[in-house]
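Below you will find the structure I want to go over with you.
Omission of a single protein chain aside, the complex is shown with its protein chains in their original locations.
Right, chain A next:
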């Protein structure tokens, strides 16, 4: 099950902890992967590790014209595009009373608008070939909210709403659109927390531990697979029981 041999996947944010794990997992299931990210040397190191069926597609997601072009670049490199994982994201946290408009704009642009542009630019090929998997990596806070993250939570909730709408539009074309909502996953982003913060978070997780990037990658493999063909417009929460919705 979950064999992805012959499938062609684009992963954004592939230099981050979750994105890298997703790219590795899709590749391990047999897919070709186009990996996108801003840190060229990390992309090259990942490509070197994967050796074959891997293509570099560096892209700065704040440049929306570059985002529009990304699916085409990936498709030309791999001979088509079946799976798009929109994983890149940024945070600019602050209490909303202190949040400057540009902190809002930047987060919405990179997390939500870039997802819209990436998905839109992928649709023509997917509807035509009558096969596609679009997966947005959102966040638990898009559903629960989180103090200090009004912009980030809004962008992640927006991804869920957009995915549901698009899912309804293209379901008849065998294109599914789903989100994965990670809870607290141990990455460079969470390494920045101090011990007290980590302890407070762990107290809220029934599983008693942070998740690993591989937990998210497994969800991505499932949603990308042929076996998940009847699952669309959903948000798969991977959070150790931290929020049950």
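One rule holds for everything that comes next: contacts are C-beta pairs under 8 Å (C-beta built on N, C-alpha and C of every residue); 3 or more make two chains touch, one makes a residue touch a chain; residues count from 1.
The rule we apply is simple: contacts and distances are computed from a predicted model.
Choosing from "Acyl carrier protein", "ABC transporter permease subunit", "Cell surface protein" or "cytochrome-c oxidase", the protein name stored in UniProt for the chain missing from the display reads "Acyl carrier protein". The residue from A:4, A:134 or A:170 that touches the chain not shown here is A:170. Checked against the hidden chain, the listed residues A:39, A:100 or A:124 yield one contact partner: A:124. Residues of chain A that touch the chain left out of the display are 124, 127-128, 169-170, 172-173.
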